[in-house]
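Note sheet for the following structure.
After this line comes chain A, so read on.
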Amino acid sequence: MPIASIINICLGLLLAPLLLGIINKTKAFFAGRTGQPLFQAYLDIIKQLRKGVVYSQTTSLIFRAGPVIGLASVLIALAIVPLGGVAAPLAFSGDLLIFAYILGLMRFFTVLAALDTGSSFEGMGASREVLFSALAEPALLIGLAAIARETHAMSLSQMLPAVSFLSPEVVLVTVALLIVYLCENARIPFDDPNTHLELTMIHEVMVLDHSGPDFAFILYGSALKLWVLGLVIIGIVFPASSGSFWFISVISAIGGLFFLAVIVGIIESTMARLRLIRIPQLLVAAGSLSLFAFILVLR
Partner candidate 1 sequence: MNSAIEIMMILLVLSDMALLGLSRLRTCISIVSFQGMLLGVLALTMQLSAITPRLILIAAASFIIKGFIFPFLLRRGIREAGAQYEIEPFVGYIMSVIAGLAMLGISFWLGAKLPLFAANTLLIPAALTTLFTGLFLIIARKNALNQCLGYIIMENGIYTFGIVSVAEIPLLVELGILLDVFVAVFVMGIAIYHINREFDHLDSDRLNILKG
Partner candidate 2 sequence: MDYEIILWLAITIPAISGLICLLMPSPKAALGVMCAAVFLASLSGIFAICEVLPQGRVLFAAAGWLFMDALSAYNLFVMITVFCLSSVYACIYFKEEIIHKHLNVKQIRLFTCLWCEALAAMTVVLLSNNLGIMWVGIEATTLITAFLICVHVSRESLEAMWKYILICSVGVAFAFMGTLLVAASAKSAGLSAHNLLLWTTLRTNAVHLDPVLIKAAFIFLLVGYGTKAGLAPMHSWLPDAHSQAPAPVSAIFSGFMLNAALYCIMRYVPIIEISTGNTSWGLDLVAGFGIFSIIIAAAFILFQTDLKRLLAYHSIEHLGIIALGLGLGGLGTFAALFHTFNHSLCKTLSFFAAGRLGQIFGSQDMEKMSGSLRISPVWGIGIFCSILALIGIAPFALFMSEFQLLRAAVDKGAIIALILFLLGAGIVFVGALGHAIPLVWNDPQKPTARVKTNAVEFTLVFAPLAVLLLLGLWMPETLAQALNTAADVIRQTGGTTILMPGGKQ
């Protein structure tokens, strides 16, 4: 059903920034505020796109390439993940590895761009980002491997619809992936996207020097990342097989994504940011959950 998968991609491109809006609305609700408009993220991106770019003289080509490659990577990832039981356009055997590493590529170029500025703050943020992602990556990969092993499939498009509903392994992997989700998208308890103190920032500090369309690309890229990783989690929790009413499962999956955004909002409202020294512990916990699930599947 190629049309369906193309529609799915378009839905992702359109709706991804909405997730940020939902998270912020939830947080505002819990804080008793009105909060930003639901479509604030769209407005931010449009505003940044209209602005001009400022490049520091010390930066090189890499600094300019970073946001573009980052957006390109996440777009490829979007084409790999299935939505609502509809096979993704780029589905092939082993695509889960590409999925994991294409996100790694995005991070790699963000980090390079940050280092390219020569700012000590950005270097610090880059080093933290690399440390945490190095710990989060095993959790993600082993978790996906456990699912792959359980469903005997190597492609996300085949894996996700075949997952057994809420078996113990799946619950373990879901919890692990949720932790990875929060870490990869720089949410509380790992990173506070609203902080303005450079010393405590991780992701935000890396993109301080970007401006104009470049920054719009970064904003849009991170919204898409929230979308694609969320799709994996939703795919595991609510395995939907595509029938003739594919749009119903697509709509329910998108509803699940919005629900996930609400959960993230709740987590952000109820938890404080962890001390930096605690973060590796939480990530190792996620990794051990994944590994435990993997061992359970292997037996």
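Assume a contact is a pair of C-beta atoms (placed from the backbone, for glycine too) under 8 Å apart; a residue touches a chain by one contact, two chains touch by 3 or more; residues count from 1.
Selection rule, in plain terms: all candidates are chains of the complex that A comes from, given by their letters.
All of these numbers come straight from a predicted model, not from anything done at the bench.
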item: Touch-positive candidate for chain A in this complex, from 1 or 2; value: 1
item: Complex interface listing, chain A residues touching candidate 1; value: 168, 172, 280-281, 284-285, 288-289, 291-292, 295-296, 298-299
